[in-house]
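One protein chain is absent from this view; the other protein chains keep their places.
Lettered A and B in written order, each chain numbered from 1.
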Amino acid sequence: MDELITMTAAELSAAMSAGKVSAAEVTTAHLDRIAVVDSQVRAFLHVAGDEALAQAREVDRKRAAGEPLGPLAGIPVAVKDLFTTVDMPTTCGSRILEGWRPPYESTITRRLRDGGAVLIGKTNMDEFAMGSSTENSGYGFSRNPWDLARVPGGSSGGSAAAVASYQAPLALGTDTGGSIRQPAAVCGIVGTKPTYGGSSRYGVVAFASSLDTPGPFGRSVLDTALLHEAMSGHDPMDSTSIDAPVPPVVEAARHGDVSGMRIGVVSEFSGDGYQPGVMARFTEAVELLESLGAKVTEISCPHFKYALPAYYLIAPSEVSSNLARFDGMRYGLRAGTGSAEEVMARTREAGFGAEAKRRIMLGTYALSSGYYDAYYGKAQQVRTLIIRDFDAAFGQVDVLVSPVTPTTAFPIGERADDPIAMYLADLCTIPADLAGNAAISLPCGLADEDRLPVGLQVMAPTLADDRLYRVAAAVEAAFTDRWGHPLLNEAKGLNA
Amino acid sequence: MSITRDEVAHLARLSRLALTEQELDHLAPQLDQIITAVAQVQEVAAEGIPPTSHATGLTNVFREDEPAPCLTPEEALSGAPAVELQRFKVPRILVEE
Partner (left out) sequence: MSVATVSYEDALQRYEPVFGLETHVELGTRTKMFCGCVQAFGAEPNSHTCPVCLGLPGSLPVVNRLAIEYAIKIGLALNAAIASWCRFARKNYFYPDMPKNFQISQYDEPLCTDGYLDVLVGGRTVRVGIERVHLEEDTGKSLHIGGATGRIQGAEYSLVDYNRAGIPLVEIVTKPVPGTGYSAPEVAKAYVTELRDMLRTLDVSDVRMEEGSLRCDVNTSLSVRGSGVWGTRTETKNVNSLRSVERAVRSEIERQAAVLDAGDRVIQETRHFHEDSGVTTSGRSKEEAQDYRYFPEPDLVPVAPPPEWVAEIHASLPELPSARRARLLAAWSLSDLEFEALRNAGALDVVEETVAVGASPADARKWWLGELARRANDSGVDVSELPITPTAVARVAELVASGSLNDQLARQVIDGVLEGEGTPDEVVAAHGLAVVSDDSALLAAIDEAVAANPDVVARIRDGKVQAAGVLVGAVMKATRGKANAARVRELIMERLAS
């Protein structure tokens, strides 16, 4: 493999600043890589090609002219197809938006472009961010670079697969129930769900508005922090955006240290349903933390076991309303003939996949008069209890840890038509989404049974995103030491 | 059984989804399973617990009454399946609001 594609974003940035390589060369190397492997991985729905090269050349021109450049200038970034981009289609992984060209740009992609990042393409995803395997995409599934017969996780599976297969050093995703952390874990890379409201949702097509959180993927903790910092910050176009400085995540990522830190292991996230190999790697990670000077205790968060059902009431309720606009009247697919009502119903029938339909109906049910209190209303109360569990926990510890997801990457097709089995993948990630806390997934080894990656989840209080990176950087350094190389080097086949 | 096939068909109509009979056959039992599973929230004793609709705790986020650039009609209509007289052309509407 070309050296340029295995370098981290931090390394590439340094090389470009030192004049050792141009942005055009970096982008070309990645476009070449995409051309070689993506027919198998199928991470991308759209590759920017010439536009990406033009962006890269512009960076080179600016650098030569001494004009100011952002920290990610010239770095290729893959973008989950949920972000509106004016020069690339935005499908949200759905046939109902096939070929749609938004007339406006999302705040995050605009900020990245302004800083000189090269948006190299749009990645595949579960339709409207609903799923844990990218199998719900209306454009076919993506594959896990570790084992092409397995899922890359979801809903940001395309972004995770792109990074894990060296098609881009960085990628954007969104996390609503675990859609960044779980793909990161099963693909052996790093992914963060920032504090809710820490990154702008303007131009991010809404799935569950009170939960959706745009976030970064990278192959290293530092890379992920670099993207985290570049994409975050207050946006007046988003009313739920937090008006506070971005936590110093890059600084923290450069100074990993857990000595003296109080770490809580969530006791509810273990036991039946967890793959032994996953638990074994997790346990080792906890031992590692202790050996690095952290004080580890067990913490019970008694309401976390209700997080999954609460989430599968709140999210579908919000999405049933958010997806109502897709009716064939103003943009996207229009199907059927007859009255407006008939065309709307035929369009949505033809344009939405099965999971979208299930969740829309579930949400409609949960919000119906007569059912609201028992379902949606109750779920919102459970949400309060989960927030209180976190508050209580963080009164005793600085961060919480758990596995990211109960199993390693499952085979493509295994859970595709078993919604409840699919939902279980989110067991450990959902609480942080409901509470709005920051959480990260980083590789902690391979499961013995299948030699597939396992992720360690670290959770921090809201606005303490930097604490995640401080812990993650320490763990990463220690593990890399122990393994002798990044975990990703273990992936056979594609990454050779 | 938490929800019948007929009730699911009703939900589909409410949601403007023209499901086929086969789809209904397939989705209705799944929906029933899911509703049974999520009903677990009712086990939680939540007397006097306030619901959380917003996790950020923010209030009073406003903008001033100042104009901002808007889209041109071409941009606004750019995705439209059908246009006439610079308006979105939609099929005849049955239900009067």
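The working rule: a residue touches a chain if its C-beta (ideal position, glycine included) is under 8 Å from a C-beta of that chain, and two chains touch if they have at least 3 such contacts.
These numbers come from a predicted model, not from an experiment.
The missing chain, though absent from the display, is touched by one residue of A:Glu127, A:Asp147 or A:Glu318; that residue is A:Glu318.
Residue A:Ala340 is the one among A:Ala340, A:Leu424 or A:Ala477 that touches the chain not shown. The residue touching the chain not shown here, chosen from A:Phe44, A:Tyr166 or A:Tyr202, is A:Tyr202. Looking at B:Arg5, B:His26 or B:His54, the residue that reaches the missing chain in the full complex is B:His54. Touching the omitted chain from chain A are residues 83-84, 90, 92, 97, 100, 102-104, 106, 201-206, 208-210, 236-240, 317-318, 321, 324-327, 329-331, 340-341, 344, 364, 367-369, 372, 376. On the side of chain B, touch with the chain left out of the figure occurs at residues 14, 16, 53-54, 56, 58-73, 76-77, 84-93, 95-97.
The definition used in the following text is that only the chains that are shown with their structure count from here on.
Centres computed as Cα averages put chain A at a distance of 24 Å from chain B. Residues 3, 8, 11-20, 23, 26-27, 30-31, 33-35, 37-44, 46, 49-56, 58, 61, 63, 71, 75-76, 78-82, 88, 90-95 of chain B are the ones touching chain A in the complex. Every residue of chain A that touches chain B in the complex is listed here, in rising order: 100-101, 103-104, 196-197, 210, 236, 239-240, 242, 303, 306, 309-310, 312-313, 320, 324, 327-332, 334, 336-346, 348-349, 352, 354, 357-358, 360-362, 364-366, 374-375, 377-385, 387, 419-420, 434-436, 462.
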